[in-house]
Every structure is written in C-alpha cells, then in structure tokens.
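These notes are about the structure you will find just below.
Note that one protein chain of the assembly has been removed; the remaining protein chains are unaltered in position.
Chain naming follows the written order as A and B, and within any one chain the residues start at number 1.
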Amino acid sequence: MKLLAPMFLLAILAATVLVPAFSPYPPDRQDPHAALQGPSWSHWLGTDPFGRDLASRLAAGASVSLAVGFAGTVVALAIGLAVGAAAGWKGGWVDAVLMRIVDTLYGLPFVFVAILATVMFRSIPPDRNPLVLLLGGSETRAQLVLLFVVLGAVQWLTPARIVRAEVQALRSAGYVEACRALGGSSAQALRQHVLPNLAGPVLAYAALMVPTMMLEESFLSFIGLGARDPQASWGTLLADGADTLNPAQFRWWLVVFPAAALSLTLLSLQSFAEGLRRAKPGRNP
Amino acid sequence: MAGFLAKRLLGGALVLLAIAFAVFFAARLAPGGPFDEERELPKDVRAALEARWHLHEPLPKQFAYFLGGLAKGDLGPSMRSLDWSVNEIVAASFPVSAALAALALAWAVPCGLWLGARAAVKPGGAADAAATGASLAGVALPSYVVAPVLVMVFALGLGALPPGGWGELRQVLLPAAALGLPVCAVVARLARAATRENLAKDYCRTARAKGLDERSVALNHALRNGLLPVLNYIGPATAAALTGSFAVEKVFAIPGLGGHFVNAALGRDFTLLVGVVLVYSALLVAVNIAVDVACAALDPRIREAL
Partner (left out) sequence: MRPAALLCAILALLAALSVAWSVKPPPEGGLTVAFGEDPRTLDPAHATLVLEGRVLAALLEGLTVPDPATLEPRPGAAESWSVSEDGRTWTFRLRADGRWSDGRPVTAEDFRWSWLRVMGSPEAANWELLKPVRGAEEYRAKKTSADAVGLRAPDDRTFVVELAQPTPYFLSLTSLMTCLPVPRPAVEAHGRLWTRPGHFVSNGPFVLDEWTPGARLVAVRNPKYHGAVSVALPAITFLSVPPGPAQFNLYEGGIARWVADPPPDLVRDLAGRADLHAAPRLGVSFVRAAADHAPFDRNAVRRAFDAAVDRARVVKTKGAGELPWRRFVPPGLPGYRGPEPAAPDARLLLERAGYPGGRGFPRTRLLYPAQKEFAVLAQALQGIWQESLGVTVILDRVDRREWARRRRALDYELCLSSWIGDYQDPNTFLEIFVSDSANNQTGWADAEYDTLVRRATGERGETRMATLAAAEARLLAEGPAIPLYVPVTIEIWDPRLRGISENLMGIHPLAGVGWGR
C-alpha cells in the first residue's frame, strides 16, 4: 500500500517515455476519419474532435504538466518561505511592509499578472529575448520557464501568509524563547526550532499546490500564455473535455481520463507528502 | 486593539491606492485597446471614442483624471457598455457575486473543518478516506468541470434544480456547491494536518488523561488550536470564491462580477477593469483585516504582540 504512490508516479513517468516510443500515433497527428471515437483497441483512450489519439496526448501532456506543477511549486514555496519567515520572525516594520506587498498582490487578480507577463515576453522578438537566449535559443523552453515564474510569482502569497502566522505563533512559544534566553542566536532558534515545525503545514499545502499549478496552467493556456496549440497538457485536455460536456452526447473519455490522471497524481503526491512528514517529524519540545 | 485596527485600515487604503495605480498602468501597457474591434471602426469614430475616455492623452494625465473621478467616488463610464457607468454595473452585479461567494463559504468552511477534524481522529479510517476523497475531488476537479457535471446530473438529469439563472434561492444552490467544493477541500486538508499536529501535543495528552474521549479532544482542543492556518486561508478562500466564480457564473449564467472582470480584462474595458479590481481588492483587504483580528482573538500570544 505504501509503495503504491511512488509506483504510480513512476508509472506516469514511464508512460511519458514509453507511449511516444511505442504508440503508432504521434500526439499531433490528425485523422479526420477517426474523430471523437470512444476507447477501442486501436485507440485505447479514444480520440478527440481532430481524431488525435488521447493516450498519446495524455502522455505528451504529462511532461508539460509535471514540469509546470513541480517547478512552479518550488518557486512559490521558496519565495513564500523566505517572505513569510522574515515577516513573522522580524515583526515590526519588516512585517508591515512585506504584508502590505502581499496584500497588494492578493488584490491583483491572476489573469492580470498573466496577461502582463505574456505581453512583456512577446514584445521582445525571440532572437533578442534574454530569456530565450539564456535557454539556448529555444522559444518553447523559454515559454515553459516563463510559466514556472509566472505561476510561482502568483502562488507564493498563500504559503507566505501561512508561514508567517506559524512563525508568529512559534516565536513566542516557550521553547523558542528559552532557546534565545539561553543565548542561542536568532538564526539558530529559527533553524532549530521554527523551521522544522513549519514542515507540516507547508508540506500539506505544497501537496495541493502541484495539481493547482497544473490547473492554473490550463487557464494560462486558454489566454495564450501556457502550452501552445496543438501542444497538450493535462489541464488543457481536461478543459477541452469539459467543454464538450452536454446532455445530448456524453463523451466521458475526454473528461474522465485527464481528470483521472490529475487526481491520481494528486493522491500519490499527497500520500508521498504524508510519508515524508512521518519519516522526518517536526521536533516538538 | 483600536490602534491596531486604525493602522490596518490606513494600510488597507494605501494598498487600494497602490492597486489602482498598478492596474491602471498595467492595463494600458497590454497591447490592443478597448476599441480594437473585430470589425474596424471608422477612423473618426475611433478617435471620438478614444477622446471620450482621454485615451489620446499622456498616461499621467489620464491617471490624474482617474484620481479626480475616484475622489468623487466616480469610476467613469464603461467602455463596453456605452450606456452605463462602472458604478452602476458594479452596483448591479456585486451583490450577486457576494451572495454566491458568501453562500459557498458558509457551507464549505464549517464542512471542511468538520471533515478535517474527523479525519484526524482516526487516520486511515472511513472519515479520513472521505476527507481525502473530498479534498481530492475538490482540488483535482476545477469548477469548470464540476459545474457542468452538476448541471447535467441535478438539473437536466434529475430535474431537481434549475440549470442556471438568477432570482430565487433554488437557483443558487448548485453554483454555491460548485464554488465551495475547492474551498472545502483545502480547509479539510489544512484542518486535518493542524489537528493531527496538535493531537500529539502535551495539552491534548492531558485532556485525554482527564478522561475526555478522542473526538472531544480533537474538536474542542486540537482543532481550536489548529485554526490559525485555516483562518489564514480564509482570505485567499474569499478571493478564490470571488474571482474563481468566473467559471461558475459562466456555466450557470449568473449575472455576477466575475464575468464582468474577465470580459473587462480580455476586452480592455479599462474603466470597468479598474472598478472591478478595486471592489475585489477592497473586499479582500477587509477580509484580511478581519482574519488578523480573529487570529488575535484566538491566540493570546498574537494579541499581546500587537
């Protein structure tokens, strides 16, 4: 039972490698004669309105989604931890300034930041774009990195608030005060007593953040910043599938398979996070 | 406490001003303007429309006009709905969104807390499985998937509830369910983690030693002390319920603010966009202040630190 989660994640990774290698259908190949077919022997997971093979597209989408989900989460957690810990620990004007920035950014809706990022990226031609040059001239890769940055930049706010609240509470906890009273430096107290106690709530949140990132990416794709047509991600596949929902004809495979991929990945991540937490429990006094 | 509140309110006003500034300029930096239509407008008509909103003037001057209007509480006329002012549009649609979001939070937060606490009592038990399942569905299935499924099953399949529209309480139930689900999921998840963390602590052991059963310990002691992260999530949850209502409003044809917001952003209706964002922001700032006050009320250590 315990091995199920990592095994599932491994299976997903294997599928991203194996399906393209063995599937007779490239993810972008259209076949107008095979449009909108349910699962069958020739197309295991069915086809979309263009007659593209859903299995191939899910496998291709996995790499985009996993990359975006993990990298975006790492970016968001890094910023959130730093800002939240600084604000909660230092208090005073540092806290006030940082939290006002957080409040301001909270008020700025996500669509907005996303559109702005697209614009700034697009306004520079690829041959002079620093991000593209940095990544060896690959526009596609640069776009993916931009996605991490945009998602992380938007999503660090909640971890920051959570971390700040925890740190604030811990700061006045007896054992932390005792550590300081015994002559421990501020940094020492922070490292030894506060940060380990953050692991629980932060990991709990992070496990949920990865799939959230994957879904937000589908929204970005919708406004033209995410994965480019006809490139797929789980989020875009799910959104496209949801769009075909109507009471007259239920094309369940277009919704169920992307949703299953997302939820099972989420489930695995969750139990993974749980396992991590158990293996390395917070050091309570 | 009063001084703290005054300080926060002043800070909130500054935040709103900063947001107004950011949105005003950022909107105008985006390529394409409000009058770039699918069918090109005659040149003179375009010029006349741009002149009406001062779009031909330098940005700082436009911002001055905007601040002048703002000081009088006037957000200006909408660029899409030519016959209405932003104030009127917001006044018509905000109560709708607010009611929907409030209803969604009203069921989702208590439900999430309860699920989370129950799950923490017996990890691996039935309640835990239910909570995990719910949070899984809530997070992995975005509202644009959940909402159409709800419509298909409860409205068109069973005929139990109307498939959309606005006007009576029956029409609000399905959208509130769809909107609240992700919030419920996250709250359950946070509450479970926090409760379990606290259940291992000494005071809970003491409570148990005094003969309290595990459920009471979890609900009355561990959850109460684990509320901080959950309370901190209420701010973002409100944001999610308000801005996230776009998909739900679209599926259920609800005349709320969410539709206006996305249409304004994608349609470059600058005046409406600034107006809607300011309303959202004002609400979020207020919620965050309320959350801080609640935190202080809940945790004496924070109260003393104020």
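Assume a contact is a pair of C-beta atoms (placed from the backbone, for glycine too) under 8 Å apart; a residue touches a chain by one contact, two chains touch by 3 or more.
Bear in mind that the values here come from a model prediction, so they are computed numbers and not experimental data.
Screening B:109, B:217, B:273 or B:289 for touch with the missing chain picks out B:109. Touching the chain that is not shown, out of B:22, B:55, B:75 or B:96: B:96 (per the contact rule at the top).
The chain omitted from view is touched by exactly one of B:32, B:68 or B:300, namely B:32.
Touching residues on subunit A toward the chain that is not drawn are 28, 30, 32, 35, 49-50, 115, 222-224, 228-230, 243-249. For subunit B, the residues in touch with the chain missing from this view are 30-34, 36-45, 47-49, 52, 80-84, 88-89, 92-93, 95-96, 98-100, 102-103, 105-106, 109-110, 113, 148, 151, 155-156, 162-169, 172, 219-220, 223-224, 227, 230-231, 234, 250-253, 255, 259-260, 263, 266-268, 290, 294, 297-298.
Following the convention adopted for this analysis, only the chains that are shown with their structure count from here on.
The mean-CA centres of subunit A and subunit B are about 20 angstrom from one another, to the nearest whole unit. Within the complex formed with subunit B, the subunit A residues making contact are 91, 96, 100, 103-104, 106-112, 115-116, 119, 122-123, 157-158, 161-162, 164-166, 168-169, 172-173, 200-201, 204-205, 208, 211-212, 215, 218, 223, 238-239, 241-242, 245-247, 250, 255, 259, 262-263, 266-267, 270, 282, 284. For subunit B in complex with subunit A, the touching residues are 11-12, 14-16, 18-19, 22-23, 26-27, 29-31, 132, 135-137, 139-142, 144-145, 148-149, 152, 156-157, 185-186, 189-190, 192-194, 197, 200-201, 228-229, 231-233, 235-236, 239, 243, 261-262, 265-266, 277, 280-281, 284-285, 288, 295, 299, 301-302, 304-305.
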